[in-house]
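The structure appears right after this line, and notes come after that.
For this view, one protein chain was removed and the others were kept in their places.
Labels run A and B following the written order; every chain starts at residue 1.
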Amino acid sequence: MEITFTLNGKKTTCQIKASATLLELLREALNLTGTKPGCHEGECGACTVLINGKSVNSCLYLALNANGKEITTIEGLTKPNGGLDEVQESMIKNGAVQCGFCTSGMVLNIKALQLETMQNKKVPGSGIKNSPNRNEIKKWLEGNLCRCTGYVKIIDAAEEVFNKGK
Amino acid sequence: MSKKLKIIGTPVPKHDAKIRTTGEAIYGHDIKLPNMLYGAILRTQHPHAEFTIDVSEAKKIPGVACIITADDVDTNHIGYKRDHPILKKNEANCCRDEIAAVAAETKEIAQEALKRIKVKYKVKKGIYNPHEALKKNAPQINKFSSGKFENKNIAEKFFYEHGNLEQEKKNSVAIVKRKFTLPRMTHACMATSNITAHYTKTNGKLLLYSSTQVPFLYQRDMAHALKMNPSDIRIIQPIIGGGFGSKLDMHPFEPICALLSIKTGKPVQILYSREEEFIASPTRQPMEIELTAGVDKNGNFTFREIEIIKDNGAYTSWGATTPFVIMQAFSSLYKIKACRFNALAVYTNNVFAGSFRGYGNPQATFALERVIDLLADEIGIDKAEIRLRNANTKGEITGQGLHYDTCGHKECLQTVIKKLKVEKKKVEKKNRFKRGIGYASMLHVGGGAKIYRSDGCGTTLKIDPYGFCTIITGSNEIGQGSETVLAMIAAEELGIELSKIKVINTDTDVKPWDVGVHASRTSFVAGNSLLGAIHILKEKLNNKAAQLLNEKNKNFTYENGNIISPSHQQIALDKVVREMHFTEPNELAIASYFYEPSSKFQDKDFKGNVSGTYAFASQSISVEVDTYTGNVQVLDIHVAQDVGKVLNPLLLDGQIHGGILQGVGYALTEELIFKEGELLNPNFHNYKMLTAADVPNIHFYPVETNDKQGPYGAKGVGEAPLIPTAAAIANAVCDALDVEIVELPITPERVLKAIAEKKNNKKNK
Partner (left out) sequence: MEFEIESPKNITELCKTIKSYRSKSFRLGAGYTDLLMELKKHTPRNLTVINLAQLKDISFSSIRSTTKNIQIGAMVTASKLVTDTSVEQPFPVLQQAAHNLASTQIRQVATLGGNLCTASPSGDLICAAMALQASCEIMNDDKKIRTLSIQDFFIGVRKTALKKNEFLFAINIPKNKKETATLHSGFIKIGTRKSMECSVVSLAFHLQIDKTGKIIDAGIAIGASAPTVKFAQSACQFLIGKKINSFSEKEKEEFANKVLSYASPISDIRATAWYRKEVLFNISKGVLE
């Protein structure tokens, strides 16, 4: 069947199998290998992408439900001139990247939190309006496993993104 | 090294962090070659069984290119003891056992083919407990074992001693004896195991895209397994999604993938599923440690006597050699007058363990540091005081012959004791929540470990006519940041911008020899090797510069891309290189160097100075235990580590944090659970790695002892952070609850059990 969606800002139409996951579509059909497969079962967050600005595990998301939506992958976060998003910059600067296999998912999930707070909406369950604190960041990242960094620098990187906004 | 350092010691972000943050980095999972086939492995359904196998139906499926079983291949056994057939014939001995493999046009077809392979099993009763395996009437588990020990199921054996044990027992006023049980923990790298093999029939060359951390040993092992010439095998390492020791051994799936490519003449890729990763990738050694230790009336440690039984699993991997490291902790961490050490690795029908960051040391340190607390209690000394009193010191030569030319042990201890004391005052003993504190130290090799004939590393260094520098190093990058450290060294010494330095380290056809990533050796050994090459290259550059500048004094300095003479004449580095190439005596701006650490191969009694230098660390940890649920919350972790010299604080922090959180997982949550040889939790759902929400406050205090052996004084750091963590947490939990913990992980259930037992004991008294 055919679906049409906006992928990293570009309108994209493709033929898919009804049972294909978004992760399979991205990596195998569209060769966007920046989205990483860590478990295929919703546990690790390496496959995180943004769907209409919200972070979602692409391994548990049917490709066909992407129809009509806006999808952002890690490739879409880099600016056309090769410049990086501030979340990426902060990850690098803070030494939050070791093997890097979790990094795409981490970056996009932090981005989702930033988008959420930029809309000045309440961050889930926290009662805070603008800038999440360290504990809220930790909770937000609970679904992204990282084996290398012990998360500390990743949390630092996220914190810096939000403190800049202050 | 008296000159002021500009780059070394600064927080330079990882060399290739950028491409790892944008999705541009290419990992093994991302490789796609033309006409590539997908490989898949059929594993036994029963941990121990005889079987017959029929692949005829599966072969008929359209899209299946090749199916192999043990009958189709002519290979040598693999593994440290060469006791491991790549494909198993007629008999399965553990739940990992590979019994057939498929290469097909798609992943789906490969899976379908596996389902259609018919296997008839005759299930046999396996042996899953090493004590059972040691019984006289037990059957021989591994038919390919060397059989050189008195019991057929002993895979490896270690004995070590120093000092007069009997005398020291007499000198002891208190003796404590305990048995500790350590679990199987797995690496759980975020990228699952993978390999892509490409055999070209016409020239008989095998190209492997492999995540191995020891490419040159791997090349030799692969050649031995496949009965090929090592030089016909080329190994290219794609970017690796986590190592931690898991890629030290060559595992059967790797030669299997090569065989599928050889049979089909096409590239073949095998990617593990996460479930397969849990079942079939290596683990930390599970073991039982019985430790008896004493202390004299002055609070000085007298002796340690150790009996270890390690569950070797069905085959022998490098992991069987962990007692090298374990005995070192027992013989040489804190001053210890006498030590006797016995370790057995025993075959069972369980999965075999491999090497894992720390290499046996976390297990040893857990037992050793737990017993120190018990000894302190016995003689009524403060737990901090007893450690300080026995701490290692500079200049010490230990019973095992380790030379501590520099030693930050005492300073590490003092630091973490002082830092935690503040919090100790805050400790409140509410009814439900109880707080406690714990200490632990560790000793680990810090300058490589001479366990092969060489512990060396080669470097070739070149500067191009545009002033860019290429470091071709034997060492590897597995995410730990070694490339960055090398680039920093070159930038420091040659006065070249970091962005003009390239590191080539992924191709065995190109790079010079090196043992591989292990024993926290890379920065130390590869760093020294690079410094050697820089020295040679600078001599050549100096000569040319002197000629061009008409200088007699060749005491040049290198800064901002220029070579500067003592009389302040300067010339651009790239210009000097061009002149070297284009004017007489024409020569290349290239140099090679092989560094071999001064360490010694240990004698047959395991004595000798095995490493170039040694790293020390201490941790103090506070916990809060919920006595209603048994949950242990780690509050603060103070860690002081003798790193020799901080080369890059950003990367160093990363190693510390990452190691510590693995240590917290080892202490509290991580365990592969087996029943009769079968893994019950092969997923992240039930194998509980900690998440960001669980991260405690980690406070790190580097201690610089400037070891003259190390590059700029640095020691290896990679493994140390996780080694004492579980021990310190266990000590803190025991302190909080006044219970005894002899087993890891300290799950909520084990905590409530310990509390219940304490209540029962009180009642019975």
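Throughout what follows, a contact is a pair of C-beta atoms (placed from the backbone, for glycine too) under 8 Å apart; a residue touches a chain by one contact, two chains touch by 3 or more.
Note that the coordinates shown come from a computational prediction; the quantities given were computed from them, not determined experimentally.
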Of B:270, B:668, B:723 or B:754, the residue in touch with the unshown chain: B:668
Per the touch definition above, residue among A:35, A:48 or A:103 touching the missing chain: A:48
Absent-chain contact - pick from A:7, A:26, A:56 or A:154: A:56
Absent-chain contact - pick from A:38, A:76, A:100 or A:143: A:143
Touching the absent chain when the full complex is considered, from A:21, A:35, A:78 or A:149: A:21
Positions on subunit A where the hidden chain makes contact: 1, 17-19, 21, 40-43, 45, 48, 51, 54-57, 60-62, 64-65, 67, 109, 112, 121-122, 124-125, 139-144
Touch residues of subunit B, complete complex, unshown partner: 432, 627-631, 668-669, 673, 680-681, 684-686, 688, 690-694, 747-749, 752-753, 756
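One rule holds in what follows: only the chains that are shown with their structure count from here on.
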Approximate Å spacing (C-alpha centroids) for the pair subunit A, subunit B: 30
Interface residues, subunit A side, partner subunit B - complex: 31-41, 43-44, 46, 73-75, 77-78, 84, 88, 91-95, 97-104, 107, 137-139, 141-155
Interfacial residue positions of subunit B with respect to subunit A in the complex: 11, 13-14, 17-18, 20-27, 29-30, 32, 187-192, 239-244, 273-274, 478-481, 650-651, 653-654, 656-662, 683-685, 689, 691-693, 695, 698
